[in-house]
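All protein chains but one are shown at their positions in the complex.
Right after this comes subunit A.
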Amino acid sequence: MSYPIPMSAEPSPLAVEPVEVIVALVVFAILFFLIRKFVVPTFEKTFAERTSAIEGGLKAAETKQAEADAKLHELEQQLADARHEAARIREEAREQGAQIVAEMRDQAQSESTRIVEHGKSQIEAERQQALTSLRAEVGALATSLAGRIVGESLEDDDRSSRVVDRFLADLELHEGARTAGDTTGGSTTSGGSV
């Protein structure tokens, strides 16, 4: 087999061509410096700005959120305070009411006691007065009546008043015995009348 390719005459594809090496290095070096100077800083700046813009947005949102939270907390606090205050006031009012009622009750009690006392003493006084005037009148009446019946003047005050006094004492004694008999033997009198 004879291939029509004269291998020996071929230039080796692996041969080093100094011009090509240099051109490649120079071109790459220029590209590298251009990219380092004009491309990478620009892209990095854009990325950094974008990041900070996003972070700034997030931060602003966070601040807003925190503000809203604080406000909510404040309002809740206020609401709780108001509730607490309302409860306190209600409690106070209840206590005050109870106190007032108790005071009123006391007052009314004492007032009624006072009124009763006053009434009692007044009644007693009136009774005494009535008793006294009655005794005087009854004496005079009885004396004049007796004098009319007896026909004898009982003008002698001294004697007549002694008689009256005795009569009254008797009467009182009799009355006292009758009230005692009333309490013990009231049934006999009532039974007798039937």
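Keep in mind that, in the parts below, contacts are C-beta pairs under 8 Å (C-beta built on N, C-alpha and C of every residue); 3 or more make two chains touch, one makes a residue touch a chain; residues count from 1.
In this text, contacts and distances are computed from a predicted model.
Selecting from "Sigma-70 family RNA polymerase sigma factor", "Carbohydrate ABC transporter ATP-binding protein, CUT1 family", "Dipeptide transport system permease protein DppC" or "ATP synthase subunit a", the unshown chain of this assembly corresponds to "ATP synthase subunit a" (UniProt protein name). Only one of A:Ile30, A:Ala102 or A:Ala140 touches the chain withheld from this view, namely A:Ile30. Of A:Glu20, A:Glu62 or A:Glu124, it is A:Glu20 that touches the chain left out of the display.
Touching residues on subunit A toward the chain that is not drawn are 1, 3-5, 7, 10-25, 27-28, 30-32, 34-36, 38-40, 42-43, 45-47, 49-50, 53.
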